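Only one protein chain is missing; all other protein chains are in place.
Each chain carries a letter (A and B) given by its place in the written order, and its residues are counted from 1.
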Amino acid sequence: MPVVKGVSLEVQQGEAVAVIGPNGAGKTTLFKAIAGMLKPRSGKILYQGARIDGIRHCDTVKRGVVYVPAERELFPQMTVLENLELGAYTNYKSRRERLEFVLRLFPRLAERREQMAGTLSGGEQQMVAVGRGLMAKPSILLLDEPSTGLAPLFVSELYRQLSRLKAEGLTILLAEQQVPHALSFSERAYVLENGGIRLFGKSADLLGDPEIQRSYLGMV
Amino acid sequence: MKKDRYLADYVTLLLVAVVLALVPLGVGDSAHYLRIVTLMLIYMAYAVAFNIIFGHTRQLFLCIGALAGSSAYLSVVLATKMFLSPWATIPLGIVFAAFLGGAFSYVSVRRGLGVIFVGVVTLVFSLIFHNLILGLRELTNGETGIETKALGVGVLQSGRGSYYVILAVLMASLVLYHLLMRSRAGTAFRAIADDEFAAELVGIDVTFFKVLAASIGSALLGAVGAIYAYYSGFISPTEYALVSVDIVVLVTLLLGGMGTLLGPVLGGVLFAVLDELVRPLGRLNVLVYGVLMIVLVITFRHGLVAALRKIIKVRIP
Partner (left out) sequence: MIAILVDGIVQGLQLSLMAVGITLIYGLGGVLNLAHGQFAVVGGIATALFVEAGVNPLVACALGILSAGVFGFVVDRTLLLPAYRSAGEERLLLGLLITLGLSFVVNGFLDYKYPNISLTLKLATPSFSVAGITVRTASAVAAAIAIVAFILLFAFLKGTLLGKVVRSIIQNEVGAGLCGINPGRIRTLIVTLSAMMAGMGGVVQGLFSSLGTEMGNELTSFALIVAVVGGVRSINGTLAAGVLLGIVNAFASYYVGAYLTLIILLGTAVFTILLRPAGLFAYRT
């Protein structure tokens, strides 16, 4: 039984697009398919004009499609530095520059660079995960629920940094349960429910939509 | 109408019994061939046991020979050293084997350690068993073994008599298998083999059923192992080694088909034929079995019964 069916979405270069929806809607499945971790049974995934569905996920990274999963998937017994450096595996020689950039973005990580990733707090681990993704020089960054398990303060800081990245031209596709943040951060959004797209449009419009307000923003 | 569901099984059991009962007539006077077909039955019974343990609950016990041997040695040693009758010691051996198998299963299920743990511990147990037999030389006579001829299991002395006794044991084990699989336990086994996690969620006591499968299978191994010791007239550690028992059982089930009633039987026949063909190669037979095992695991994993089911489109049990 397909988890995601009949979904069609599009992201332009430099855009920030959000995919919102309840648990189990299929957001992660969708992202995993784009990243190459799952093979779609039908349909196409086009990236910069070429098809990438069916390519292994380790190969999509080279093309610039970088996925940061909700589970983070860090290397627990390696230092923050080692985790980040491995993120640059596909362009290892030029990792210095990217590293400086990432550490400037997340100064807390610079402080903890020699600490084992497994001993970090949830928020710090999330930063490492995003930072590791950035090290791969992504053309598009797929962030799956980046605010999971983070304290509100961390979430705000995370989105502040994401805005900086967006300003520098990074294309971002975001899956979120934290709807207000996602909608204020992105330009456009899709609402995914039960494996299908229920609504889509400009984020600003969706914020004002009474249905969205009722279902996702807790307003009556 | 419920009886019809198992009609195929009953017919199969009957056919197997009849065909196997007629085999000695085909063999004629040759004691050599009679021994070969009797051994075939023994290995079929081993395979039925392993089928219950691995075929149905995915517990990769790599100590089939050791379990059978534990029972056999316990029985024979008690009979010779304590002058007890084998009729008393064989049940003791069976209980011992069942206990060991159940214990391995229990510990690994409880600890959630899965296939690796079971495989490693049972493999190591095979080694332990072998060394223990060699080490306790005063009791077991080490490599040389003990003669079991004079121990009073008369019925296992004659050629044809032994064959039919062992055939009875095999049929009993097949019937046991059939009854087990049609009971609630059988449904539980199928669920566990399919998806253990889901089975747990649905409320099946996975621990209980896995340990049950392991214990019953091990008890059967103990029974056959002990009987084999008395049948063959002597007992020695090489008869229960990894290369003597485990590999045969694995190849037999891979050939015949795991998780089926007919699998051990068909596999046993095929293996017996193969064994004869390979006999002139002498000690190279282990190599042949290894190669066969690899090839079967990769290409023919589901065995003959599954293949026949596809071709004839009949639900062969």
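In this section, a contact is a pair of C-beta atoms (placed from the backbone, for glycine too) under 8 Å apart; a residue touches a chain by one contact, two chains touch by 3 or more.
Predicted model only: the values in this text are computed from it and were never measured.
Across B:117, B:234 or B:300, the single residue that touches the chain missing here is B:117. Screening A:52, A:102, A:120 or A:136 for touch with the missing chain picks out A:136. Considering A:39, A:62, A:104 or A:160, the position touching the chain not shown turns out to be A:62 (whole complex). Where chain A meets the omitted chain, the residues involved are 37, 56-59, 61-62, 66-69, 72-78, 82, 85-90, 92, 118, 132-133, 136. Listed by residue number, the positions of chain B touching the unshown chain are 58, 60, 62, 107, 111-117, 119-121, 123-124, 127-128, 131-132, 134-136, 242-243, 247, 250, 282-294, 297-298.
To be clear about the criterion, only the chains that are shown with their structure count from here on.
Centre-to-centre separation of chain A and chain B, using mean CA positions: 54 Å.
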